[in-house]
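One structure is given below, represented as structure tokens, and several questions about it will come after.
Every protein chain but one is kept in place in this view of the complex.
We just call them A and B in the order they show up, numbering each chain from 1.
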Amino acid sequence: MQGETEKSDHIVPYGTYVNVWIALMLLLAATIAVAKVEFSKYSVFANLLIASLKAGLVLFFFMHLKYEKWVLKAMLFMVIATLTAVIALFFADVMFR
Amino acid sequence: MENNAADYENSFYQEKGRYNGVLSWLMSTDHKRIGIQYLAAILTFFSIGVMLGLLVRLSLIAPGKILSQNTYNQVFSVHGILMIFLFIIPGVPVAFGNFFLPIMIGARDVAFPRLNRLTWWLYLAGAALVALSLFTSGGPPDTGWTFYAPYSIRAQANITLAVTGVFVLGFSSILTGLNFVTTIHRLRAPGMTWFKLPLFVWTLYATGWVQMLATPVLAITLVFIILGRVFGVGFFDPSRGGDPILYEHLFWTYSHPAVYIMVLPAMGIISEVIPVFARKKIFGYKAVAYSALGIASVGYFVWGHHMFTSGMSDTARIIFSFITFLVAVPSGIKIFNWVATLYKGSIMPNAPLYFALSFIFLFSIGGLTGLIIGSLAPNLHLHGTYFIVAHFHYVMFGGAGFAILTALHYWFPKMFGKMYPEKPAKVGWFILFIGFNLLYFSMFILGYRGMPRRYFDYPPEYFNLHLISTIGSWILAIGLLVILVNLLRALFRGTQAPSDPWGGKTLEWKIASPPPAENFHEIPEIK
């Protein structure tokens, strides 16, 4: 993080956004291709991985997370970790019933 | 509202804004006016809830003579729904948090004043929907406050409307939490660093996070109930492949953290009151502050202990039981630090301290019995009995309820600018304390002997304890009446309160009683 100035009025160049969009479209094509190929077990994993990559791109560039302070990133991480832990606890019940 | 000196001589009661009469309250975005309105509302619902509770107790000493079975189910359900969703969950944050959070951090208002007003309107709308569900077709909900599926999906009663009401109340709660967290991040006065924040603010911060992260889970769960009733979506209906235990999971994923929404800010009040009346700094400030975050984060993951007998897997039961024990650690830290603060303090025995000390005593009983039912083996015996009812009344009423009474007596001079007579407050406290223990301690014994909760009738050997409990409920009601009448009288006849009657050190005691409309003439610098 460079400096402590307010970076909320940081202007992201149009080109960055367009590049991110191209990447998103390529990932969309990739995820459809993965589904068509059918690796059975692994395709679920691969599809969710690609989805997370896409979500990451949207978060970091479209939603400016890249340019935000660490506090916000840490809080978002905490929220996602909370949801993950809740899911894990659900499965601690459902998987061992 | 330029920095006109006259504005700071008038209290916020005189500063009406654009509207007159009732609208000057309903349309106000002043956090203090919103706080006062919330306080009036929660105390009203509390009074109605108490009356319903008295009715339940009365019915239990003469089953069948006072209430019919069906009415009994409806009365205890409505008692639960009112007390939980309209009184104790909004409770401390909406009334005292709204009034004091901005003042304590040296701000003029919360971060989003209009959003704050919206939460108040949503609260009213939610309350109206719940009230409507009692009198329209189908009749009051008879599911208990937990709305367990699949019964809540099939029941004839007016569940859809009540659940919608609770959904709206949840939305109000989320927005309050969001507002407070943003306020604490953004509006602290210059020099008010995180570790100079009053402890009440720390607990509101932790509570705000729990409100934001737990309440949406309730919201979606309630949406599932509504969709189940209206469209026949059967996620919790075994005949459609659904799983009722998942309902319990989702419900308690919110409703256990909700316990901390009720109790954490209550603990914050105690952490403010104890040092003031012991004339000492709080013992272990940082430990108390961190323990609030500790309780909030660990407390989020213990919901399964409500479900030990539901048919959940053994693996999950062991994990949940273990985490439940963990949450006792930060709670214990707080208790020990309060007691250590009192040690060698020069104690002023005023009414707020009486309530605060009984909080520590009653909450400790509630917390320690929580460990008994948090361990697996005793839980199998005690689950679904009066032991549980006693436990959560000790935590909710003995904890959060007594903290609200503490706050009422501690901050009354600041909120209303009037002093109340000490003696009736203490007499009321004494009657309340006796009644409380008669009422709820009998329930521990009843539950231990096997009396199931929510039952309408029981074998004769339980009668004596039921009778003691019911007599206790009358004594408790008299105590509450003395306390409330005393405060209401003081509202009209009390003497003018000085700006700092107790020798408090936090910022609210630096300004006039009642506070001026904009709180501070100049935003204070904290050194």
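Going forward, contacts are C-beta pairs under 8 Å (C-beta built on N, C-alpha and C of every residue); 3 or more make two chains touch, one makes a residue touch a chain.
Methods note: contacts and distances are computed from a predicted model.
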item	value
Chain not displayed: protein name in its UniProt record ("ABC transporter permease", "Response regulator", "Na+/H+ antiporter subunit E" or "Cytochrome c oxidase subunit III (CoxC)")	"Cytochrome c oxidase subunit III (CoxC)"
Hidden-chain contact residue, picked from the options B:R108, B:K280 or B:R454	B:R108
Residue of B:G232, B:G311 or B:P349 touching the missing chain in the full complex	B:G232
Given B:V130, B:L250, B:V302 or B:I373, the one touching the chain that is not displayed	B:L250
Residues from chain A at the interface with the omitted partner, ascending	4, 6, 8-9, 11-14, 17-18, 20-21, 24-25, 28, 31-32, 34-35, 43-44, 47-48, 50-51, 54-55, 58-59, 61-63, 69, 72, 75-76, 79-80, 82-83, 86-87, 90-91, 94-95
Absent chain, residues of chain B that touch it	1-2, 106-109, 111-113, 115, 174, 178-179, 181-182, 185-190, 193-194, 212-217, 219-221, 223-224, 227, 231-235, 240-243, 246, 250, 253, 518, 523
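Throughout what follows, only the chains that are shown with their structure count from here on.
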item	value
Centre-of-Cα separation between chain B and chain A, whole angstrom	37
Touch list for chain A against partner chain B, complex	71, 79, 82, 85-86, 89-90, 92-97
Touching residues (chain side chain B, partner chain A) in the complex	185, 213, 217, 245-246, 249, 253, 300-301, 304, 311-316, 319-320
